[in-house]
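One chain of protein is taken out of this complex; the other chains stay put.
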Amino acid sequence: MLIAKVIGTTVSTIKEPTLEGRKLLILRQTDVDGVPFGKPYVAVDTLDAGIGELVLTAHGSSGRQTEITQNRPVDAVIMAVIDHLSVLGEVTYQKE
Amino acid sequence: MLIAKVIGTTVSTIKEPTLEGRKLLILRQTDVDGVPFGKPYVAVDTLDAGIGELVLTAHGSSGRQTEITQNRPVDAVIMAVIDHLSVLGEVTYQKE
Amino acid sequence: MLIAKVIGTTVSTIKEPTLEGRKLLILRQTDVDGVPFGKPYVAVDTLDAGIGELVLTAHGSSGRQTEITQNRPVDAVIMAVIDHLSVLGEVTYQKE
Amino acid sequence: MLIAKVIGTTVSTIKEPTLEGRKLLILRQTDVDGVPFGKPYVAVDTLDAGIGELVLTAHGSSGRQTEITQNRPVDAVIMAVIDHLSVLGEVTYQKE
Partner (left out) sequence: MLIAKVIGTTVSTIKEPTLEGRKLLILRQTDVDGVPFGKPYVAVDTLDAGIGELVLTAHGSSGRQTEITQNRPVDAVIMAVIDHLSVLGEVTYQKE
């Protein structure tokens, strides 16, 4: 899984019919302190994650192992909202 | 999923028989403003996406979760045409 | 598989129901001497690996081939704790 | 899929029994003009592609969605030989 920050939203009228009603959010991977790096990617949100929140995303076929994503053409899903991260015993990120 | 811009087309006479009639487009990944970066890749188009449009592509086995791509040797599919993208509440891309 | 060092922990209240009770650890890939490099990623721990230990992680659908991870939206699992690594006949890492 | 150029061949006496008779070619990814970049990789050829030809390769489990590769330990397959590529309406590659 990747640690990532939710940064935005996508709107699509024309899409695969099985994606109807699925929320597709824009994310960027972050380090353990929640600071984003790298290029944006898009994942299905199954947990009502909010903009600015830190989450975990699962990729590939693993992104389809939820009720909302199964058998659908999506390759990334938000499967956890992060409360806090600790590295070597020290808290590096704490949800506000 | 990746945000990508449709930039071109491929034509192949010799191909796997199950790909007959599938449209294979050339794309480049973009940032949230629709500006492409990186190297081209190819995805199956199931939505009649046009050259220059911004789309989302799903990869790996997820690329086969559509009627047009199932059980076929393809690893990327266009599963949504993007109307607009918003980052931190601001529109970063708007389809013309 | 990747050689990786366990560096931290994640806590999430809001998550996919099937992840209840799964331990999600933060890791960084290492070289054969156990020195980490690159960005952190998260894997399910099925072996009670400790912070600082060197492990192997399997990714993608292979990360779901354990009793603890099957059919769940996770794409990486710790499937071995490393005792030692040898390169060209020389021990490059030894568990303390 | 990746656009790639066939650059060479591999010969292996010792291999998984299910690979008997499969042709494993060496490729390098190319840009839309057919100029290779990056490191070599190996894919199964199901189309009698020739050295120097431009092809498309499908990866991961998608590489196993042909009669010749199914249920075999191969993660890339040549599934189309490219006749020509067009970008923004201009031909960037034409098979000789």
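Letters are used for the chains, namely A, B, C and D, taken in the order the chains are written, and counting of residues starts over at 1 for each.
Convention: a contact is a pair of C-beta atoms (placed from the backbone, for glycine too) under 8 Å apart; a residue touches a chain by one contact, two chains touch by 3 or more.
Only a predicted model underlies this, so the values are computations on that prediction, with no experimental measurement involved.
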item	value
Residue, one of C:I26, C:V42 or C:A58, that touches the chain absent here	C:A58
Touching residues on chain D - with respect to the absent chain	7-16, 18-19, 24, 26, 39-43, 51-52, 60-61, 63-64, 71-76
Hidden partner interface residues of chain C, rising order	1-3, 29, 31-32, 37, 46-47, 56, 58-66, 69, 77, 79-89, 92
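Going forward, only the chains that are shown with their structure count from here on.
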item	value
Chain centre separation in whole Å, for chain D relative to chain A (CA means)	33
Multi-partner residues of chain D (each touching 2 or more other chains)	61
Every chain pair meeting the contact rule	A-B, A-C, B-D
